Each structure stands twice: as C-alpha cells, then as structure tokens.
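Starting off with a structure, shown below.
Missing here: one protein chain of the complex. Every other protein chain is in place.
Showing subunit A:
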Amino acid sequence: MATSPLRWLLPLGVLAALILGWEAVVKLNNLPPYVLPAPDAVLATLVKDRAVLFASMLVTLQTTLVALALAVVGGVALALLFASARIVEFSLFPIAVILQVTPVIAVAPLMLIYLSTDSAVLLCAWIVAFFPVLSNTTLGLNSVDPNLRDLFRLSGASRWQTLIQLKLPTALPYFLGGLRIAGGLALIGAVVGEIAAGSAGQGSGLAFRIVESAYRLNIPRLFAALLLISLTGILIYAALSLLSWLVLRRWHESELGGRT
C-alpha cells in the first residue's frame, strides 16, 4: 500500500470529486457568485487579482516565517535554560503555559493598543508558535538515556560535551516534531493578528484581504485568498516535513519506511 499509486490517486480523486460536486451544485442551482462562487470563478479571480493577492501572501508568509524563526530561537534558548537549572523551569514554565492557554485572539486587541500593527501581528504569531518549540525541546532535553549519561560521565565528558554530543541529538526529533506544529500555529497566529488588525482598517496580509472581501461581498476573492492561505500552510508543513526527513532519515524510527 505504501508504494502503490493508489496512495496518491485516492486522495486526489476525492479532492477532484469534491470540486466537481461544488461546481455542479453551483451550476445546477444557478447560485449567484456572491452567495457561492463556482471553483472556476474562484480560479479566474485568483488569476485576475494575482498582483494584490500574491503580494498579500508574501506579507503573511513573511510574518509567519519571521515569527517561526523567533519562536525557534526563543523556545530552544529557554528550553536549554530549563534543562540547565530545574529552578528556572519551575519558575517560568507556568508563565509559558498561561501565554499558551490564553486565546491569542483575546489578547490581540490589547497588543494593537501598545504596539505598531506589524509588531502586534508578529507577536501574535510568535506567542502561539513559541510554546510547542519550548515544550517539545524541553521534553527532548530531559529524555536522555540514563545509561548513555553514565557512559558520558565515565568517559569524563564536560558539561559542554554532554550538551552538544548527547542532549542536543537526543532532543532533535522532539524539537522537529514541535517545529512542525509550530509552523502551522505560526500561520494561524499571523492570520488571527491580521484579522484583529485588519478590522481596524490596517494591514495587507491574506487575512486582511479576506476581511476586506467579506465587507465588499467579493466572495470569489474571499475564496481565492482562503485558497492561498491553505496553500501557504501546506507549503510550510511540507517544507518542515522535508527538513525533518533530511535530518532524521538515517536513524530515527519516525522517518523509517517511507514518509507519512
């Protein structure tokens, strides 16, 4: 099954059937485009408005990637701090949890008061992307095989050697798992931030285009922007999965026997 062409053909077939069904529903019921545009109308809008839409996509993509990069830097640095001193973990982890469980959409208006629009959107994306990196990397750093730790001690390894040659490689698969989650969440955070900012009349990302199109009842464009957001999410997920596969394919169980 893993290598059979059915693995590719089945999901593609289902997707094609859904799109054809959508087209048929619109055509048979003579639905106007401001109620439900047919897929070909969405595609036509995508081509017609490509300049505006792709520029917006770049804005959203950039926000997401910068937030993700900062989440990696912050999450890994804090995880290393947690791993080096338990007392730091006890003191700071609850705050990270509070940051994570408070819905970012509820905090966004506050951030828009104190920060510039761009910074506020970036902060929204960073907050949600930060936690999975932090918690997974912390988990990984604490998952060192005790026997290997003893072996390092027996061999007279320094703290630095133990960190670089034992703790970081142990944490790597956990970190990459967290990164894959964080990639999707960063996009969600960016979209949430843009919507919060966009309703205030600023911003130019894809989510702002969605809000704008909804106000103008330009439903085909709304769908086109939505399509591009999905596409952005898929691209990020695929890129991070590829990264994970490249790094782990030789040794980690999660990447054996073909990709999932």
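Please note the rule applied: contacts are C-beta pairs under 8 Å (C-beta built on N, C-alpha and C of every residue); 3 or more make two chains touch, one makes a residue touch a chain; residues count from 1.
FYI, contacts and distances are computed from a predicted model.
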{"item": "Choices \"NitT/TauT family transport system ATP-binding protein\", \"MoxR-like ATPase\", \"Cell division protein FtsA\" or \"Transcriptional regulatory protein CusR\" - which one is the UniProt name of the chain not shown", "value": "\"NitT/TauT family transport system ATP-binding protein\""}
{"item": "Residue of A:7, A:48, A:86 or A:153 touching the missing chain in the full complex", "value": "A:153"}
{"item": "Contact residue for the chain not shown (choose from A:116, A:161 or A:230)", "value": "A:161"}
{"item": "Contact set of subunit A toward the excluded chain (per top definition)", "value": "145, 147-148, 150-157, 161, 165-166, 169, 172, 250-253, 256"}
